[in-house]
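Note that this complex is displayed minus one protein chain, with the remaining chains in position.
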Amino acid sequence: MSPLGSQQLSPPSCRGLGRALELCQAAAQMNKNSSDIMALAPNTPNRRGTVCIFGTGDFGRALGQKMIQSGYSVVYGSRSTQVSNLIPKDAEVLGHTEAAQKAAIIIIAIQRQHYNFLTPLAEVLRGKVLVDISNNLKLNQYPESNAEHLAQLLPGSKVVKAFNTVSAWALQSGTLDASRQVFVCGDDVEAKEMVMNIVRALGLNPLDKGSLLAAQEIENYPLQLFPMWKFPIFLSLGLAAFFFFYCLALDVIYTYIYENNNFSFFIAITIPNRICPVMALILLALVYLPGIFAAIIQLYRGTKYRRFPDWLDKWMLCRKQLGLIALAFASLHVVFTLVTPMRAFVSWRASKGIITQALKNKTEPLDHTNAWISDSYLALGILGYFLFVLLGITSLPSVSNNVNWREFRFVQSKLGFLALTLCTAHTLVYGGKWFLSPSAYKWYLPNIYILSLIVPCVVLAVKFVLIFPCVDKPLTQIRQGWERNPKYSKQSNYIINKSAV
Amino acid sequence: MSPLGSQQLSPPSCRGLGRALELCQAAAQMNKNSSDIMALAPNTPNRRGTVCIFGTGDFGRALGQKMIQSGYSVVYGSRSTQVSNLIPKDAEVLGHTEAAQKAAIIIIAIQRQHYNFLTPLAEVLRGKVLVDISNNLKLNQYPESNAEHLAQLLPGSKVVKAFNTVSAWALQSGTLDASRQVFVCGDDVEAKEMVMNIVRALGLNPLDKGSLLAAQEIENYPLQLFPMWKFPIFLSLGLAAFFFFYCLALDVIYTYIYENNNFSFFIAITIPNRICPVMALILLALVYLPGIFAAIIQLYRGTKYRRFPDWLDKWMLCRKQLGLIALAFASLHVVFTLVTPMRAFVSWRASKGIITQALKNKTEPLDHTNAWISDSYLALGILGYFLFVLLGITSLPSVSNNVNWREFRFVQSKLGFLALTLCTAHTLVYGGKWFLSPSAYKWYLPNIYILSLIVPCVVLAVKFVLIFPCVDKPLTQIRQGWERNPKYSKQSNYIINKSAV
Partner (left out) sequence: MSPLGSQQLSPPSCRGLGRALELCQAAAQMNKNSSDIMALAPNTPNRRGTVCIFGTGDFGRALGQKMIQSGYSVVYGSRSTQVSNLIPKDAEVLGHTEAAQKAAIIIIAIQRQHYNFLTPLAEVLRGKVLVDISNNLKLNQYPESNAEHLAQLLPGSKVVKAFNTVSAWALQSGTLDASRQVFVCGDDVEAKEMVMNIVRALGLNPLDKGSLLAAQEIENYPLQLFPMWKFPIFLSLGLAAFFFFYCLALDVIYTYIYENNNFSFFIAITIPNRICPVMALILLALVYLPGIFAAIIQLYRGTKYRRFPDWLDKWMLCRKQLGLIALAFASLHVVFTLVTPMRAFVSWRASKGIITQALKNKTEPLDHTNAWISDSYLALGILGYFLFVLLGITSLPSVSNNVNWREFRFVQSKLGFLALTLCTAHTLVYGGKWFLSPSAYKWYLPNIYILSLIVPCVVLAVKFVLIFPCVDKPLTQIRQGWERNPKYSKQSNYIINKSAV
């Protein structure tokens, strides 16, 4: 039984979240396995230096343990100097003042609400590097970040924010799949460099985020829940709900009222399988629409040196998310379609058709047009979906990191437009024959696949115009820095043109 | 033709494995391409320093080549000082003693069984940093690690273990997709730091694993074959075999004996497609069961400051693997189900049904209940599988690295339980009507989908209890550090409460 109990190792993010985490437990357990292996360095005289840790909580102990392994001397500052069996055995435990005097760097592993107890120690901590590793329970819980609060309390010390996004798991385990990125910020460059050296010595990757003003962002990071996904998801849910009720009205209620057929079971598969392709097509078109807008704006303004409107900026930033949600809908459409032959309703309808023919004592000949249409919309859909999946794979972080800018652009732009074209053609061929048929317009409303075609067709039509040389050439020039009308960025223009950049 | 033949560049792991590797060959070939491009640095006076390499084997040469590129002077120690055309051309080749005298760091690129020849050199090597890069052929082949053996032979030298997990491919090629992690361990912090600086200079990421005691683990690393997967895979194979014979008995043998039907071809698809969903559901439930146990144990003990039983620890550590195997079974179930209409047996059965109706001269009306059941279990299964795939994608290392702790928890816990609920509902709706039918109990044994429901239903029921506020609140408090009964961790408690961590 190792002296360091493994249950005590929840990361600060867990603690900060204030939530019970069975996953954390697993993380903590990692330590048990590795503590048998990752031996503490013997007490060689040439240690890296001494680090003081205020607080003997879960994360303080895990960090100390890891530092000792990496060759640091660790001294804990605690109100009680009674040596606990939870504290790493090679660490010293002293009173706060004595501990702080021993080291140039003090890691503040205590919660924000107890920072006040540090003020009497201001004199001892003067000139020292204080590392704030704390997290909060909510986004923007306090007006200023914990690190800035600490810096205000102890103006004589150099406060650096670090380690708050690291879990005890990443610290303790030798696994490569936990994120090793440590965000660091602080006003004192030397202090920051000292902390970043510790981060590197622990096998983690420090990332300098600038001055202490960035602490708020760093503290919010582990509390965020997919911030980039919020708008795309709400948009998709809203659109999907609209289309659901639209289909419900036309396919179930209309049929019930006018044809006296109860098709309520359409809610399970038929209607979802109508909504999914429509959503996939519209969202995929929405991925490429802002690029079209941007090109038109740049052509109209004749310069790239002006900011786009805010809504366009935001839209452009969530294109990856929109595309992935579109891929999710497309995948659901594929599976919903493939289970068709297994549905009781479909096999009932098929056998009814066959029996009707059999009772008439005749077989209908093969309708070649129908065979062509059926096969070609399936083939178009399959190829479009195939390219769509390729786009999805390319947007996996590890794949996109191995691809250069030109390759990424080729896949996301060229193949993306090809996928959009194929999917639009798939929908057109599928529904083409009903466009002019009056029976397709129940209650004078168009079928939803007609609605779904509007955005993609507009995007493809405008894109088609934009690749004409007479439009493409000036656009390329503008994007290389040329300006039709230099009045827009007069001041900067002089420097840009003269210094030949 | 470059002087460095490309076939000679197998990594130490290849050599160590003692296996013929055509993949290694490809790695080695990389060098040919890149050696034309990655030019040797000219003999500028300001080199980084001199490194000595004992041994001119494959990996020794590859490492030397790379070091010269990165600006080091390299001198090879060899019994023969005859210059071979395989040795990088800017390197010197000297006798062992002369070579060792020229450098502070000596890389021991020779196999463990020849370490003895180093003992006469003990005096020359005194105080030098020796880098052990060797691998073995088997796990725990020797009682102590190669690096520790070297340290015992030469107690006056500072032994550092490094580079053994790197392949010549990663060293030579400019590709980004080879792992760049280099595990380093050693008792002397300064020596370790010197080696880690070389690792960084070569464009690799050093990871400090502590003292030389960790060498055994580092040497075992490249010899392991999915150690975390062993238990989950054997468990799955065992369960799958049990269910296979269970189904064989009920579906093939029973039918043959009592109904005189030879359904032996069920072995190919029908039975696998019964086993796969059952395995997927049970394994998915087993992913969430240990979390339930942990919660109950913590509630019962009233503290998180006590270690879980060992079996629970181990179980928790292989949840990711269990989940991925469950996903594999679920995917097989999906494909096996989707090919159903293509099976000769199924189309024969369908046409038989239709012909029977046709001969009776009547068509059966649509059974609405049946249509509802069929559509809804399909829809539930599709949605459950969709969430399941999402969970799988999130567990890809590059995705989970880009997700913070809260997001990871949201996906793995919330969406995971939703997937489990949907899959359980899918099975319940599918089999519901047979539960009370006596004909479903051949030989008084329940059908296997009934067996498969036990674990998931228990997990969901207990989880339902655990999210009640009266249970959730104390659990959350316990996981935040509160203790109902401080007797369990008396000694540590004092510090924890007083120092306000």
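Lettered A and B in written order, each chain numbered from 1.
The rule is simple: a residue touches a chain if its C-beta (ideal position, glycine included) is under 8 Å from a C-beta of that chain, and two chains touch if they have at least 3 such contacts.
Not measured: the values here are computed from a predicted model.
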item	value
Residue of A:Thr97, A:Asn262 or A:Ser413 in touch with the missing chain, whole complex considered	A:Ser413
Listed residues A:Thr97, A:Gln113 or A:Asn402, member touching the removed chain	A:Asn402
Interface residues of chain A (partner: the chain not displayed)	175-177, 179, 181, 183, 187-190, 192, 206-211, 213-214, 216-217, 290-291, 294-295, 304-308, 313, 316-317, 319, 334, 337-338, 340-341, 350, 353-354, 357-358, 361, 363-364, 366-368, 370-376, 378-379, 382, 385-386, 389-390, 396-402, 404-410, 412-413, 472, 475-476, 478-481, 489, 491-492, 494-496, 498-501
Touching residues (missing chain, whole complex) on chain B	1, 5-8, 10-11, 13-15, 17-26, 29-30, 32-33, 37-42, 44, 46-48, 54-58, 60, 69-71, 78-80, 82, 84-86, 109-111, 114, 117, 165, 167, 174, 176-179, 181, 201-203, 221-226, 262, 264-265, 268-270, 272, 328, 331-332, 335-336, 338-339, 341-345, 347-348, 351-352, 354-356, 358-359, 396-399, 401-402
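Basically, only the chains that are shown with their structure count from here on.
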item	value
Equivalent-chain rotation between chain B and chain A, CA atoms, steps of 5 degrees	120
Inter-centroid spacing, chain B versus chain A (mean Cα positions, whole Å)	23
